[in-house]
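Complex shown without one protein chain; remaining protein chains in place.
Right after this comes chain A.
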Amino acid sequence: MKVKPVNHARAAEAFIKDTPHLTFHDERLWDLRQKRDQQMHELPEWQELRTLASQIKEHTLANLPEYLEQFEANAKKNGIHVHWAADGAEHNRIVGEILEKHGAKSLIKSKSMVTEECNMREYLEPRGVVVTETDLGERIQQLDNQMPSHIVVPAVHKLTPDVAKLFAEHYHTDPNDDDPQSLAWSQRLAARPVILAADAGMTGGNFVVAETGSFVVCTNEGNADLSATVPGLHIATLGIERLVPRMADLGVFVRMLSRSALGSPITQYTTHFRGPQDGSEMHVVLVDNGRSHRLGMEDFWTSLKCIRCGACMNTCPVYRRSGGLSYGAVYSGPIGAIIDPTFNERKYSTLPFASTMNGSCTNVCPVRINIHDQLYKWRRVLAEHHELPFVKREVMNMAGRLLGQPKLYRAAISGTETALGVLPRFALYNWLNPWGKNRELPHPVKQTFHSWYKQNRLKTKKKGEDA
């Protein structure tokens, strides 16, 4: 059966109609964006840090096989068991086997987007392993049977009464509790006994250091450290793109990660794992799941630099006004829109249209991923692979439903009945980006447009001359 594209605009409709949720979501994320700006202004070296972060990541990605081998050798020396998983299924099988070998029936875990990619809970639970998310936001999403709607704040689309209702159902607390403090306390009380009785713990990893064979976990609630240190078995799921060469490179990244994500200088916990505790066992699973393939995509490989800070989501007007769940994918927002199609081009073909192309995502990205350029390039790829009505409809969907200005967009794309093939390239670009016509674009976009225009005009001219 052919998989259907996610109907992002339709999925967002219910969210948009729900004014209290929409308003809170929009304001909360914008608040995070502003807090990030404040932190940035306190560091005169911010732009230099971004450049360094980008260079370190690009260097590492270009030398990834060597750095992975170095990491593996050092980790093994430190007593860590290293596993490699080509895809989610292999990852899940490996984790299942480790647990089985230990007779482990309960697994406590901290937040990890890679395990979401792998659908690990769905694999383990029918095999008799109880998986408990210990991060508050992630736990809320688990209890509600939903994916995380944001990579840093998984339940940001919910309001306090939604959480009170879920907790009442599952933790038997007061359904009318409207105090986030007391609800957070309920989570602590509910989680502690589960943590203390767990057979195994699992974390992700924000950074992986080749030089020392370490991996680093950045969190706030203390649940990741509990999950890693209380049970005698710690399994860490690591995306292979998370490598950095040297321990000292972490300075650059740790200084920007939480500032970009939440506008706090650092996460409450920055934990460096280099080997198991005495009497314990530590395993890492290095997960590819499409990353090695993405590395070969000339226009899109730099998306692998992503450190999952979520800043591009917080700043994106479409994300703020549609909610992460409407993307129908593990990764939402601008970063999701450029990496999801590499997992399944057809299913996620609508996502690169969920953007106003205002360039704000690119401007806030701490590792300088040219996110809006990549969105643009995806639109081009999709325009080539799909029929015209599809592309046109998606532009309209984004414009009309999400941003409430259908007229503007109809005007912007009028005259596009002409077949794609006969449109000059620059006109095609403008048409794929109606927003650009009516908005003042930030500098980098302008520059790109001009260079594109120039390039294409010259080409057209040349063609003309040739003919």
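Note that in this section a contact is a pair of C-beta atoms (placed from the backbone, for glycine too) under 8 Å apart; a residue touches a chain by one contact, two chains touch by 3 or more; residues count from 1.
Note that in this section contacts and distances are computed from a predicted model.
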item: Protein name as given in UniProt for the chain not displayed, "Ferredoxin", "Serine/threonine-protein kinase RsbT", "LUD domain-containing protein" or "Cytochrome c domain-containing protein"; value: "LUD domain-containing protein"
item: Given A:55, A:119 or A:344, the one touching the chain that is not displayed; value: A:55
item: Contact partner of the left-out chain, one of A:11, A:168, A:230 or A:381; value: A:230
item: Residues in chain A touching the chain absent from view; value: 24, 28, 31, 43, 45, 48-49, 52, 55-56, 58-65, 68-69, 78, 84-86, 90, 134-137, 140, 153-156, 158-160, 163, 180-181, 183-184, 187-188, 191-192, 196, 212, 214, 220-223, 225-226, 229-230, 240, 245-252, 254-255, 262, 264-278, 286, 288, 292-293, 295-296, 301
